[in-house]
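One protein chain omitted, others in place.
By written order: A and B. Residues from 1 in each chain.
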Amino acid sequence: MENNVLIDVKNVSMYFPIFKGLIRKHKIADIKAVDRVDLSIDRGETLGLVGESGSGKTTLGRCITQLLTPTSGEIFFEGVDICKMKKEDLRLRRQGMQIIFQDPFDSLNPRMSAFKIVTEPLIVHTTTRGQGLVSRAVELFRLVGLDPGMMNRYPHEFSGGQRQRLGIARALAINPKFIVCDEPISALDVSIQAQIINLLEDLQSKFDLTYLFIAHDLSVVRHISHRVAVMYLGRIVEVANRDDLYKFARHPYTVALLSAVPIPDPEVEATRERIILKGDPPSPINMPPGCNFHKRCSLCTDICRKEAPRLREIGHKHLVSCHLA
Amino acid sequence: MEDTISQGETKQWSQFREVFRRVAKRKTAMLGLIIVILFLILGLFAPLIAPNNPLEHSLQHMLAKPSIDHPLGRDELGRCILSRIIYGARISLMIGLIVISIGILIGVPLGIISAYYGGKTDFIIQRFIDTMLTFPGILLALLLIAMLGVGLQNVMFAVGISTIPIYARLSRSSVLSIMGRQYIEAARSIGASDSRIILHHILPNSLSPIIVQSTLHMATAILWAAGLGFLGLGVSPPTPEWGAMLNGGRQYIRVAYHVATFPGMMIFITVLGFNLLGDGLRDALDPRLKI
Partner (left out) sequence: MDSLLQIKDLRVYFHTDHGLVKAVDGISYELREGEALGIVGESGCGKSVGAMSILRLIPTPPGEIVSGAIIFKGKDILKTTEDEIRNIRGNSIAMVFQEPMTSLNPVLTIGYQICEAIALHQNMTKTEARQETLKLLKMVGISDAERRINDYPHQFSGGMRQRVMIAMALSCNPKLIIADEPTTAVDVTIQAQLLEIIKELTTRLKTSVIIITHNLGVVARYVNRMVVMYAGRIVESGTAHDVYSKPSHPYTVGLLASVPRLDKPRDSRLIPIDGQPPNLANLPPGCAFYPRCSFRMDKCSKERPELRPVEVGHFTACFADLNTYGK
C-alpha cells in the first residue's frame, strides 16, 4: 500500500508575512495561505482539489510543484522529500512532475512557435535534437488532437481550446508521472471544456497518469476525479471518494458549497434545498481562533469557537475536519 | 479527434508582416519610414551616389551658388556641399549605430539582470542608474569629452554612455512586467535554467519598447552629434559631419545661406523621419496587438 502513494504532503504550511514600518520593517502578521495540510495522492488516481478564492488550493498546487517553497512541512514525491532538495536535483526531478496552467493565452510564450513550445522540455532534459524532436512533436500533436501541420504557427493563431491542448502536449513531452492541472478549463467556453476533459481522461488511461485537479467548479471536479478534497481558508475540511462526497458530505461548508452549485435543470432546482451561507469569508490575516469556518456555520457551538478541529476518518477513506461530524 | 480550423484562422501571418501592416496604416509613420530608408541608402552607398569628392577644396569657388556640377553649391572652402551631405549621412549613421549599440549592449543586460534577480542586485544597479540619470545627458557627454578629449570616437563613446541608463530602465520595466506571466512560470516548471529563461523567454518579449526607443534614439544621437559638432567639440575637420558643416556655414549666412541651410535641413528631416517612424512603431507594437 505504501508503494502506491506517489505524492505525500505532510503538514505543509505556506505563510506570507506582512511587514509594517518604513525604516525598520517588522512582521505584524502572516497570511496563512496554506495551513498544516496533509494530503496523499495514489498512483494513477485523480485527486480533485476544490475551494473558492482564498482557499489556498492554487498555493498548495504551487507548493507541490515547488514553484513556491513551503514555509514548513514535507512533500514526498516517489518517496523523496522535494522541499529539501538542491536546486539542481529538483530541476531533474521536474521531469516526473508537470503542470497545466489555467490561462491558455498567458501560459504560452507568444514569440515561440508551437513546435518550440512543445519540444522545450525535451531540449531541457534530453539530448533529443533535430529529426527526433520533430517526430516527437508530431506524436504529441496527434495525442492531443491537433493537426501537426500547424506546428510552425504561433500561439495567437490558435483558439483558446487549441492553446490549452498545446499546454497539455507540453506537459506530456517528457513522459511525466504526475500532472498538476491548475484550473485547466475555467478560461474556456463551455462547449470546449468537455473536449478538454475527455482528452485529459483519455490521456490518463493511456499513460497511467496521476492528476491533481484543482478547480472551483464542483460539477467538473466530480466528473473527473476519483477522490475530492475540499479546502477552506488554507485548511482541508473534507476528503472523500467522489461519490461519497456528493452523497454523504459531512462538513457544513461542503454541504453549503454543494447546495450553491446550480444544476441545469429547472425541475430539480425547484425542489432543491438551498443553504445560503451568511457573511463573507474572514480575512486570512486575522483568522479567528478555533474552526476557521465557525463564523459562517449555522451549527456552530462553543467548542468550534475555541478549538480548531483536526482531520479524522469517519468512514472508508472519508476524512472530515469538524467537531460535529 | 482531429481539430479542424475554421476558415478565418488559417492565415499564416508572420508577426513582422502584421507590424508592417500597422505601420503602413499611418501616413506619418510611412513618411518616417521612407525618410529613414533614404537616409540609410545615402549612408550605405555614399561613394556610389556622391557626385564629387567631399574633401576636395577649391578656394576660388568658395561659397559658390548651386549649379549643375554642384547641385547644392559649394561651402566656405569650395567643397561640394551635396557630396559632403551624402557622406555626412554616412557619418551620422555610424554615430547613431554605435551610440545605440553601446546603450543597448550594456544597458539592456543590466536592466534584465536587475529585474530578474531582484533584491540586492536590483537595488545596487538601480542606484547606479539613478546616479547616471542625475546628469542631464548632454552634460554627461560634455563631461566625458572634457576628460577624454574631442574627436569622433570620443563623441560616440560619450553619447553612448549617456544612453545606458535609459535602456537599463526600459528593459527593467519591460522584464518586470513579463516576470509575472504564466509562460515564465511554465518555463520554470519545465525545469528551464535561468539563462534559458532569460534568453528564450524574456528577451524576445521585451524587445518592443527597446526597438521603439532605439529608433527614437537614432534621432537623438544624430542631433547630439550635430550639436557637439556645431560647438566644435565633435568630429575634427575636414570630416563632413552635418553639425560641423552648420558651424562652418554659420558666419556666411547672409551672403551664402546655402552653406548652412542644406546641412540644417538634412538634420531636421532625418531627425523628423526617425521620430515619425519611432512613433509609428510604438503604436504598431502596442500590447493591444495581443501577440
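Methods note: a contact is a pair of C-beta atoms (placed from the backbone, for glycine too) under 8 Å apart; a residue touches a chain by one contact, two chains touch by 3 or more.
Just so you know, these numbers come straight off a predicted model, no measurement behind them.
Contact with the chain that does not appear here is found for just one residue of A:99, A:192, A:214 or A:320, A:192.
Of the candidate positions A:5, A:258, A:308 or A:324, contact with the hidden chain is made by A:258. Of the candidate positions A:123, A:277, A:300 or A:314, contact with the hidden chain is made by A:277.
Although one chain is not displayed, its contacts with chain A can still be listed: residues 52-53, 159, 161-162, 189-195, 197-198, 201, 216, 218-220, 222-223, 242-243, 246, 256-269, 274, 276-277, 280-281.
Everything that follows uses one rule, which is that only the chains that are shown with their structure count from here on.
For the pair chain A and chain B, the distance between mean C-alpha positions equals 49 Å.
Every residue of chain A that touches chain B in the complex is listed here, in rising order: 65, 67, 91-92, 94-95, 98-99, 101-103, 106-112, 120-121, 124-125, 145-147, 150, 153-154, 156-159, 161-162, 165, 167, 170, 195.
By the touch rule above, chain B contacts chain A in their complex via residues 1-5, 9, 11-13, 15, 181-183, 185-193, 196, 200-201, 204-205, 290-291.
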